[in-house]
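Would you mind keeping the following structure in view while I ask a few things?
Our next item is chain A:
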Amino acid sequence: MRYSTKTQILSGSAIVAAGLLFSGAAMAQNVSIAFSASELGATAYNPVAASTLNTATSLIYDRLVEQDADQSYHPHLATSWEETADGMAWTFSLLEGVTFHDDTPFNAAAVQSWIASYAGTENEYLVEAIGSVDVIDDLTVRFNMDRPEPNLLYNLASAFMGIPSPTAFAELGDNFGVTAAVGTGPYELQSFEIGLETVLVRNEDYTWGSDLSENTGPGHIETFTFREIPDQSTAFLELRTGGIDLLLGVPTDFLQILEAEANIQIIQMPGVGISYMPINVTAPPFDNILVRQATGMAIDQEGIVAAIYNGVGAPAHNFLISSLPEANVDPALNVTYNPARARELLEEAGWVMGNDGVRVMGDERLTVRLYTANTTELTRLTQVVQAQLGEIGMEAIITVFDSSTIRDEYRNNTHQLAVRSYDWNNSDILDWFFSGNRLGYPNVSMWQDEEGQRLNDIAMTESSTSAERIANFTAYHEYVLSQHLFVPIYQPTQNIAFNSDAITVPDPVRGSRFRGQSFMDIQIVE
Partner candidate 1 sequence: MILRYTFLRLLMLIPVSFSISVVIFMIVYLLPGDPIDNLLRVGSSPEDRAELVAQYGLDRNLVIQYFVWIGNMFQGEFGQAIVLRRPVADLVAQNLPYSLTLGGLAFLFSSTVGMTLGTISAVVRHPVLDRFMRGFILLGSTVPGFWLALLLILFFSVNLGWFPVSGAGGWTSLVLPVLTIGFGGVALVARVTRVALLDAQREDFVTLLHAKGLSSGTILFRHLMPHALLPVVTILALRIGWILGGAVTVEFVFGRPGLGSLLIRALGQRDYPVVQACLLMLALAVMLGTLIGDVAQASMDPRIREKKS
Partner candidate 2 sequence: MLSVRDLGVAFGAVEPLSGVSFSVEKGETIGIVGESGSGKSLTAMSVMGLLPLIGGRITGGKIVFDGQDLTDLPERAYRKLRGGRIGLITQNPMTSLDPLKKIGPQVDDVARLHLGMDATQARARTVEILGTLRIPEPALICERYPHQMSGGMKQRIVIAMALAADPDVLIADEPTTALDVTVQAQIIRLLDDLVKQRNLALVLITHDMSVVAQTCDNVVVMYAGRAVEYGPVETIFDRPRHPYTQALIACIPRGLEETARLTGIEGTVPTVINYPKGCPFHPRCARAEAICATDPPDFSVEGDSAAACHFAEVAHAQPA
């Protein structure tokens, strides 16, 4: 494995190292990958029960259906499906000849027990709408719905609906996904050291890849080593020195440097998340809607994208990623930068400018608590937000917490503003963040409102067709925007970097994320 050591930092001169002393460059067919920062710390490869899953999961398990980048659905373990007109039943015909890693057969009975296993788990909402499952014959299964669920296909394509082997799932119980993970996927779990490394080895008798991969047979690569590297720049250096071949999440400020490297290629995929600032409506002064609206107008999304993300990614003006149909709301509701109007609103709300640049009302200063988690990206964004709030006379005091402590703070309702981000490419994220029964976390805005709840229930449970669902969610989205519960800031792109001297990666990348289907097409450069 050859690599160039051109560097601008210390020596400045390009030194090509003759021999490689370290063992990373195993000649055997192995590709090593580093997870992105958001995927670190997954506790188990158990799609049914785990709350966080990483990319390796999509290689161990297959899904009935796969979703492409253009939101279209492609068959995988389900060859075809049809939904009854009233949306109360779905029938799937299954792929023949598919076996789990423990050689037990994949059939209708397996699907039936798999759907049932979601009961009582954190991911139960995925199958909530399914009343019961009937086995028609060995390769046909029917879902009898309690209510129409236009989002079913989206759920079935999600990583959380990978299909585990029922026998192994029952046998291992809580240990499933920890000591062993049995699915039908192209790769089997060889070893898993939590917080360090996961090694997958090729499933030789895999031939049922989806049409999102050119190679539907066994993978080209013998083993994939997934590594968890907590320090961002260490991961970046590993890629530079050939310690890893593929980095799944590249921080934006490294893009500039990586692009300058001859042997490193960058792939930018449309973003699947938003960075935003939730406003706690129960904490004065933000119980006044004018103050909330003013706060929204203080943030210069375009300026932020240009300055600290050097033009990579896009500004966010509402709560959903722009590729979702429910994102095109009435433009007037979009949150845009307008500092002059923001100052007027604050004056209107009674906050007059004090002598030290901070607004006052009576003897009270406009000083607010601004929380964020201790990752480099978020701390940097929070400091820019702090400065922009300062421009309109609002003094924000930052406190940086580690990720789980910050949840306690939200639950104890000690925050006023926070800077955070979410990763989801479906409009039901609105229910997740704004439904009344999830106050504190994830409903950081602590918002409870019957009109909001009504619109939420209609969108979640009473949309029978996808067109209807889009309309309902758009209405809900617009109502949420009108209440000024948050300030959208930035839509990051998904950036993946790989060592082009070591591996070739399919381009364009199929699917909404760089997942199992793309790994099938990775090849080693001889």
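Basically, a residue touches a chain if its C-beta (ideal position, glycine included) is under 8 Å from a C-beta of that chain, and two chains touch if they have at least 3 such contacts; residues count from 1.
For anyone wondering why these and not others, all candidates are chains of the complex that A comes from, given by their letters.
The structure presented is a predicted model; accordingly, all values stated were derived computationally and were not measured.
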| field | Complex partner of chain A (touching, any copy) among 1 or 2 | value | 1
| field | Contacting residues of chain A [partner candidate 1, same complex] | value | 3, 5, 7, 9-11, 15, 17, 20-24, 41, 43-44, 121-122, 174-175, 178, 193-197, 227-231, 234-235, 237-238, 240-241, 243, 402-405, 407-408, 411, 435, 437-438, 441-442
